[in-house]
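Quick one: the structure is below, questions incoming.
Missing here is one protein chain; the remaining ones are kept as they sit in the complex.
Let's look at chain A:
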Amino acid sequence: MRVFKKSIDLAATLFILLFSIGVSASATSDEKEEGPINTQEEVEGYILHHIKDSHDFHLFSYTNDEGERKHVGFPLPVIVWSSEGLVTFMSSRFHHDDSGHHIVEAGGTRFAKLHSKIYELESDAEEIKLDEEEHPVNAHKVLDFSITKSVFGMLLIGILMLVWFGGLARQYKNKQIPTGFGRILEPLVLYVRDEIAKPNIGHKYRQFTGYLLTVFFFIWILNLLGLTPFGFNVTGQIAVTAALAIFTLIIYTFKGNRDYWEHMLWMPGVPVLIRPVLAVIELAGAFLIKPFSLLVRLFANISAGHIVVMSLIAILITMKSELTVFGSGLLSFVLSLFITLIELLVAFLQAYIFTMLSALFIGMAVAEHDHGHDHDEESDAEEVRADFI
């Protein structure tokens, strides 16, 4: 009981700490609002910048008494494959520049960062030049393997999950009841197994439960991490959700049995002339629409949630002149608190839906017997008996 209380205290302290960071972050962006800068454009810039991945871990920035812009956060390593081979350096060498003006020399070649992307300058270029659409003309993109903010978040959650679930698994070796944090995890694990894997996949659920559990907790914890004021937006990166959807695609493509492929390519019980038409639709459904809907749903939900929360926080700035500081602060606090609570629900729901649909697609691919057509009466009756047993 005392341990429990201690951890509650720790959680409360952490929460207050996080909250104070969030407050100071919004307060600093508030201070910058003097002058002829278009507030709405700047707020949009902030939101779009947050939605994108970044090469350094930026907590907040403020302007000190001397009018200097100070950034608080820590740099992350940049790892790129350029014309000179693999080059690594810390992102602090860009000095928070995102407009391509600050050029870094590393590994015998030169780099600039523009709109959160790293470009390698051509050998004769002195500085980066842009065309009308803001694309550089004398620099090219490089293969970027950097530990960006999202990669950092994923590594962090990966290690955390290894510790938590590895510990939970080890506890079962000694005794049958988990202790500590495992007591929170066990019912969730059982929930995924009994409510998602079993009903959708059937009796072959065992071999897929590991994947479903991993995906469920990975997405859920990252969604929750996105709601902390650290500003992670991992599951709102289309590359991350695409990779997760491709995992599901690979599993149901390679685990699909004969029935699955037969029903997709040359379905029984359909007039022969229509079969090729249906096969095209089925193939498009299996290889394009299913993964696309999986990846876009998660990406769009989480990005939209982040944009809404940030827009509501921005009421503090955009409506300051109409409602006074107190009024706009109160309005933005109430609305963003309300939306954040809904986002907590969405974080769970999206993880649940991703896992549920993955299980459903896998279940479709490994389902054993099909109903009616090319079975004779006797085998049908046998199946019915087998179902009862």
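The rule we apply is simple: contacts are C-beta pairs under 8 Å (C-beta built on N, C-alpha and C of every residue); 3 or more make two chains touch, one makes a residue touch a chain; residues count from 1.
As a convention for this text, contacts and distances are computed from a predicted model.
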> What protein name does the UniProt record of the undisplayed chain give, "Phosphate transport system permease protein PstA", "ATP synthase subunit c", "Protein-export membrane protein SecF" or "DNA polymerase III subunit delta'"?
Replying inline: "ATP synthase subunit c"
>> One chain is left out of this view; which of A:40, A:293 or A:321 touches it in the full complex?
In response: A:293
>> Please output the residues of chain A touching the missing chain, sorted low to high.
In response: 195, 199, 292-294, 296-297, 300-301, 349, 352-353, 356-357, 360
